[in-house]
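For reference, the structure is listed below as structure tokens.
The block that comes next holds chain A.
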Amino acid sequence: MRSRLIVNPNLCTGCRTCELACSFTHSVAGKPGLSRIYPLDGGFKDLFVPVVCLQCEDPACARSCLVDAITRNPETGAMELDDKKCVRCQACVSACPFGCSLFDRVNNLVVKCDLCGGDPACAHFCPTKALEYKPIVPKALKSAG
Partner candidate 1 sequence: MVNITINGKLVQAYEDEMLLTAIRRENIDIPALCHHEAVEPYGACRLCMVEITKDEWDGWKNHVTSCLYPVEEGLIVNTHTPTVIELRKTILDLFLAGSPRSTVIRKLAAEYGVTKTSYEEVPDGTDCILCGLCTRVCDKMGFSAISAVNRGHGKEIAPPLNEPPPDCVGCLSCAYICPTRYIKFTDDGKTRKIWGRKFKLLHCEKTGQPTITEEFARYLVKNRQIPEDYFKINDLSHRKELALKMGEITQWGREE
Partner candidate 2 sequence: MQISTPKQLKELQQKFQDKDNKLVKKIIVCHGPGCLASGAEKIFEEFQQVLSKKKIKGVTLEALKKTGCHGLCEKAPLVAIEPAGILYTRVKPRLVEDIIEKTVKNDEVIPELLYQDPETKKRVEKYRDIKFYSHQTRIALRNLGHINTADIEDFIRVGGYQAMAKAITKMTPERIIDEVTKSGLRGRGGGGFSTGRKWATCRKVKDDTHYVICNGDEGDPGAFMDRAIMEGDPHSVLEGMIIAAFAVGARSGYIYVREEYPLAVVNLQIAIEQAREYGLLGESIFGTDFSFDIQINRGAGAFVCGESSALMKSVAGEVGEPRAKYIRSVVKGLYDKPTVLNNVETFANVPVIIDRGAKWFTGIGAPKNSGTKAFSLVGKVRNTGLIEVPMGTSLREIIYDIGGGLIDGRPFKAVQTGGPSGGCLPDSLLDSPVDFDSLTKAGSMMGSGGMIVMDDRTCMVDVAKYFLSFLVSESCGKCNPCREGLYQLYKLAVKVSEGRAEEDDLEKMEKLSDMIIIGSLCGLGKSGPNPFLSTVRYFREEYLAHIKEKKCPAGVCRELIRFEINDKCDGCTACILACAYNAITGKKKEPHVINQDLCTHCGACVTVCTRNAIDVI
């Protein structure tokens, strides 16, 4: 079963470790890159929501990409953006209803979450397990196990 990045806002303390982990994992020329994940204010006291790409089924980012630079990685299920193909038109940045395609002004790059190729650093470093990368097990199997 394919793993997914599971977000549990109840456990998020807003510590922003995920942001750091993401930045460092996606460094550009030795410098930290733009994070693809943000713990944002959930609108209630002490409630933070880590916002990250949902790897949608029929994603607006890929649909809006006119040079087919965003495609699904069949192994991880992540919608990956091929920077070699990207022409910086930023259609995806505008089209994603969750704002999860981002434009990195410093490095002139369009970036989005790629699940770190199957081992997302954010989940790896999350101290409270508000972010977890794990297989989704069907209910029937779960009870049997």
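The rule we apply is simple: contacts are C-beta pairs under 8 Å (C-beta built on N, C-alpha and C of every residue); 3 or more make two chains touch, one makes a residue touch a chain; residues count from 1.
Keep in mind how these were chosen: all candidates are chains of the complex that A comes from, given by their letters.
Here the structure is a predicted model, which means the values were calculated and not measured.
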item: Selected neighbour of chain A [touch, this complex] from 1 or 2; value: 1
item: Residue numbers on chain A that touch candidate 1, as the complex places them; value: 7, 9-10, 38, 40-44, 47-49, 51, 60, 63-64, 66-67, 69, 82, 84-91, 93-103
